[in-house]
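Heads up, one of the protein chains got dropped from this complex, but the rest are sitting where they should.
Chain lettering (A, B, C and D) follows the sequence in which the chains are written, and residue indices restart at 1 in each chain.
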Amino acid sequence: MTSQTLTSAAPARPSTAESSLQRSRQRMAWLLVAPALVVLLAIAGLPLARTLWLSLTDAQLSDLSTRQFVGLANYIGDAGVLADPEWWGAVKNTLWFSLLSVSLETVLGLAVALMLNHPSRLKTLLRAAVLVPWAIPTVVSAKMWTWMLHDQFGVINAMLLALGLIHQPLAWTADPDLAFTTIVLVDVWKTTPFMALLILAALQMVPSDCYEAAKVDGVPKWSVFLNITLPLITPAVLVAMIFRTLDALRVFDLIYVMTSNSRTTKSMSVYVREQLIDFQLAGYGSAAATLLFLMIALITVSYMALARRRMEGH
Amino acid sequence: MKRIEFTDVLYWLAVPPVLGFALFPFVYAIASSFKQGNALFSSDFWPKTWSLANYAGVFAEQPFGQNLLNSVLVAGGVVALSLTVSLLAAYALGRVSFRGRGVLMMTILGVSMFPQVAILSGLFELISALGLYDSLWALVLSDLIFTLPFTVWVLVTFMRELPKELEEAALMDGAGVLTVIFRIFLPLLWPAVAATSLLAFIAAWNEFLFALTFTLSGEQRTVPVAIALISGASSYELPWGNIMAASVIVTLPLIALVLIFQRHIVSGLTAGAVKG
Amino acid sequence: MCQIRLENIQKRFGDNPILADIDLTVEAGEFCVFIGPSGCGKSTLLRLIAGLDDASAGDIHIDGARVNDLAPAKRDVAMVFQSYALYPHMTVYDNMAFGLRHLKLGHDEIDRRVRAAAESLHLAPLLERKPGALSGGQRQRVAIGRAIVRQPKVFLFDEPLSNLDASLRVKTRVEIARLHRALGRASMIYVTHDQVEAMTLADKIVLLKPLAGQDGVPSIAQVGHPLELYHNPRNRFVAGFIGSPSMNFIDAALLNANAEGLVCSAGGISLPAAADATGLASASTVTLGIRPEHIVVGSGPLKGRVSHLEHLGEHSYAYLETALGTTPLVAKLSESSAQIGDTLTFSLPAPRLHVFDGAGDALPRLQRHDATPAALATH
Amino acid sequence: MCQIRLENIQKRFGDNPILADIDLTVEAGEFCVFIGPSGCGKSTLLRLIAGLDDASAGDIHIDGARVNDLAPAKRDVAMVFQSYALYPHMTVYDNMAFGLRHLKLGHDEIDRRVRAAAESLHLAPLLERKPGALSGGQRQRVAIGRAIVRQPKVFLFDEPLSNLDASLRVKTRVEIARLHRALGRASMIYVTHDQVEAMTLADKIVLLKPLAGQDGVPSIAQVGHPLELYHNPRNRFVAGFIGSPSMNFIDAALLNANAEGLVCSAGGISLPAAADATGLASASTVTLGIRPEHIVVGSGPLKGRVSHLEHLGEHSYAYLETALGTTPLVAKLSESSAQIGDTLTFSLPAPRLHVFDGAGDALPRLQRHDATPAALATH
Partner (left out) sequence: ATLKISCGAVGQELELCKQSVAEWARKTGNEVQVVATPNDSNERLALYQQILGSGSDKIDVMQIDVVWPGILASHLADLKPLAGGAEKAHFAGIVANNTVGGRLVAMPWFTDAGLLYYRKDLLAKYKLAPPKTWEELATAAKKVQDGERAAGNDKMWGYVWQGRAYEGLSCDALEWIVSYQGGSVIDSASGKPSINNPGAVKALETAASWIGGITPKAVLNYGEEEARGVFQAGNAVFMRNWPYAWALSQKADSAVKDKVGVMALPKGGTNGRNAATLGGWQLAVSKYSKNQKLAAELVMYLTSSEVQKQRAIQGAYNPTIGALYSDKEVLQANPFMGNLYTTFTSAIARPSSVSGNRYNQVSNQFWNATHDVLSGKSDAKSALTALNASLKRLAPAGFVAAK
């Protein structure tokens, strides 16, 4: 063992080619990442650190100067976030929301991307049309849906009634049983284009000769899709899903506009905002924000570990 | 001449509902933007009388043209900056293996894991300290927080897929890293670049919270804020017609942008590059 | 039954005609080799047959049925792409097995076929690798493997051995020939630049000609048994293309011609040749052709100075500067003791000379150099 | 001055050793050809020299300087990739001009060089096309063009002609040789599977051997002048690899050996050979080797039945079933009149026989078959 340690510590040729060429390439890599890192750390580092620090104090938004260090009391104390049933309600809502909307969006996004990828004269127009929901500001589109879903003068109810699908106007956003579904559906409407566009880009990058080979091999289309297209676009789909999950876990505008602070649909971000801004509890709110961050980080990491395992196992 | 294939049938079956679902609210917005007064509270789809008053109102009541320009500048600046910076980073992260790569990727992603409200006040102080308050630069900088991680990650993913021989050929040709990134990879990444820049552009275009908080004067505001500022005669009244008109106006440039950029989302950019 | 019949096929890319007037029948079970200069349209023709591209005009029949409108999958062809077109995310095994999974074969049968192919292509140890971790030749063999496991009616091989070393190439060639025989009536269309390959494998060679001049001539320069093309090239293009190093050409003027042959003169030297030039006017310009291996060195009326020598182990090629023309004649020497600067005597045997008229068309040769092996044997 | 010196190079992918103990010097201006079975590591070695991969151990010197740590761009090396690696978004012209733009050459000079290369590679009409619209051979030529316009100190060509037709291949080969001469002291390392190419171009051939057995033997099987490898292969691997069709091997037992030669027996027939087996014990197992072209057919003490014939126009190969062993002997017939089923007489001339001991190493041959052309000429 000693000899081994010795040789690895002092190899016969101190600078093997491998390390040196590799090292200069790695140095260059760091240089290239530097701008992104500097920008992000500069603009996000300070605010994030501040949030973390505030979460350990009892600061109030109205007067930040008199804060006191309270340790983890905002997290685990009797009055900590983790002891608040409303927080856990928000956690449950958010998780459900993310799970439902992201999975629906992925499936629909894939379908829409395939549709956009189909050669057709309508292609250009379709691409623009499909992206419209993403292009309308969330605040506006949320309000628009609220308006359209209105039980009295909303067009949706009017149309469904006219078609005879329902007999009474539905209170889409007010009915506790419906509100959650409605929000998921509107979110799906809004962000499917995001998925679709990224997946479309991924589809375009699949080398065409693979398709030709499969064609000649007589592979049916569904199998080409499952065994060639899908594996080749998986990395892009996964990234799109990560960002969608991230966004879904932080969902705010949509819920806030459509159902306000109703407990039935309250998300973690709505909770955070409520504490931080409405209630002025800078310390407590920051703690909630940090918990939200930790939860997202945890989900992302485990998700990526899972994805990697799946991809490698394949 | 060719036989009609199953996928074609499926395609034509899928187009109408997808179009309907995607466009219905927008068409509704257009219809509403031509409605006046009480017609907004009826469930009729099309207005009985068409009126341009809402459009006139949007431009009359505020510097909406200026707001549009601001949005273009901010979103354009954000996209240009994040693409440049993230192409560099994506090359390093996607094509060089070095220790700490995973951690870097996670760090970059981590930035966009905090809810926006939570970093708002910190960012506000930073922006004030830099003297950027109430300037478009404040928005460009703060929007990078969410566009940059996105563009970096997407470009890393796509950049990984490009054949390594291409890069090597360029290196042999004496090309520097920047040349490889911008002259060789960028043209091949057009589908990804076009898609991400469209998505990032729209995200920056529609960003509300930062834009509201970091600007104050009407001349520096972007359109989402301008829309939020539209109000009726009293604070409760919702000037729905104006809002719809404004929404239609802000969406149109984006549609134009999509029409222009989607051409770059084309396949076969790497055809003929390598054998094997 | 898997005859392939091409009728009057045309193909253009934009305004560029690439293939014109292709009429060709590949019989069931036949081994047909396409050769031709780089860029003449061989791959394009394969792609038309496979159904990956549409012909600009003309009909393609497989098995007697017109398949122009049939999807590639329905044509029951297997193809080795010149660019391999491997699935980058699949292992070697899966690359080969993928096409089989849809043939309703049992799992065992698939495994058996893949392993057998891998064995014969020396890929067995690499089955779990992905294409990215293979050498060029290994990738090419995977592409071959993917085609042969399918056992279809028609094989289309686009330069399948170009990246293999000589001994592996011979083995693989033998393997392909064996497979072709074993499958009985599968037709095989095979593109190669290796003339040895073409000669040894082909039942029929199709020599394509590039349409650079777009002169309205058909794309096919000559079709026939390999030896037919070697011995009786129809025109100067074919004569020059077949054989390596290629035929020597000598510009000459016709002196006289009769039923026994002709005499012409080049560089003031008169040369008899066994060809029928009775149709030609006296003093018309002709081109003489002789293959390096047919120049008899060591004796004879002609003299040449060795300007360059190429040693190939077994034999060498001498570049002879002669009075016949400006370009040196290449002559094959078996274990030459010649040195650069030596002057060698040689002769151009009249029966070995090819004669082409001013338009480049071959004049009929008076001694038969038959094409079929049987004829050869009685020669 | 652009000597390339490799010292004790090792390369492994993960746990797989690919290259081992490579010591090799390529002199300035030398044309060195790498050959070896598919997958033996030729491309890998080129990549090490180019600086695209790191050697697991060992030093690379170019021009006397250790370049292990030098970036590819700094090594002044041009490379033709086996997979071409063309820039798909650039025209042919730009593909070739791209590297030049980094050399601070004038615009005119770039244009001149590109057009000259395009001309000699017959790419002139395609300069405005993108790689996607080129045939396989055309792409390959663009890859060659991109390397030659650079005029670097060192050329690395990885199977650059594999997709070209015979006549273009000869022309390009000549062009490359010309360029090599014109550049004077540029070193050239060239991978090919075409033995004619290897024989005609090379000043030095390096035959690499795959490390499948990982037995600790070095990767280089033999280095030398082409004819040296042909005539005096160091071992059975080299003997079998060089020459196509490859050498016939016959298992035999040593009967007796002395300074004049040896006699051994195979299938009960005793065969004399001009090799020095004095070091071997009597009755030890040896392998005899003889090339197809060295078997003298038509007379002699041995008899063989023709089981298969390959016609190549100029000559043919007969597969002879003999009493010497189970595998048929391949013999070259010039314009054979033989038919399958015929029985031919033949002899195996003793000076032509190679003898290998039990470990596969060649026994010293008693008659010199010298390697250099000069020696050949006096032969």
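Things to note:
Everything below uses one rule, namely that a contact is a pair of C-beta atoms (placed from the backbone, for glycine too) under 8 Å apart; a residue touches a chain by one contact, two chains touch by 3 or more.
Treat the numbers as computed from the prediction; the structure is a model and nothing was measured.
Across the entire complex, the residue among A:T57, A:T259 or A:S286 in touch with the chain not shown is A:T259. The chain not shown here is touched by just one of B:L216, B:L252 or B:V266, and that residue is B:L216. Here one chain is not drawn; of B:S42, B:T84 or B:T107, the residue touching it is B:S42.
On the side of chain B, touch with the chain left out of the figure occurs at residues 36-42, 61-62, 120-121, 124-125, 128, 133-134, 212-213, 216-218, 221, 225, 228-240. The chain not shown here touches chain A at positions 60-64, 146, 150-153, 169, 171-176, 179, 258-264, 274, 277-280.
Everything below uses one rule, namely that only the chains that are shown with their structure count from here on.
The pair with more inter-chain C-beta contacts, choosing from A-D and A-C, is A-C. As a whole-number value, the distance joining the C-alpha centres of chain A and chain C reads 59 Å. The centroid of the Cα atoms in chain B and the matching centroid in chain C are 56 Å apart. Residue positions of chain B touching 2 or more other chains, listed in rising order: 268-271, 275-276.
Contact with two or more other chains is made by residues 207, 209, 232 of chain A. The part of chain A that touches chain D in the complex is made up of residues 13, 15-18, 20-22, 24.
Within the complex, the chain C residues that touch chain B are 69, 82-84, 86, 131, 134, 136, 139.
Those residues of chain C that touch chain D in the complex are listed here as 13, 35-39, 41-44, 82-83, 125, 133-138, 141, 158-159, 162-170, 193-196, 199-200, 212, 226-227, 230-231, 240-246, 291, 293-294, 309-315, 335-339, 373-374, 376-379.
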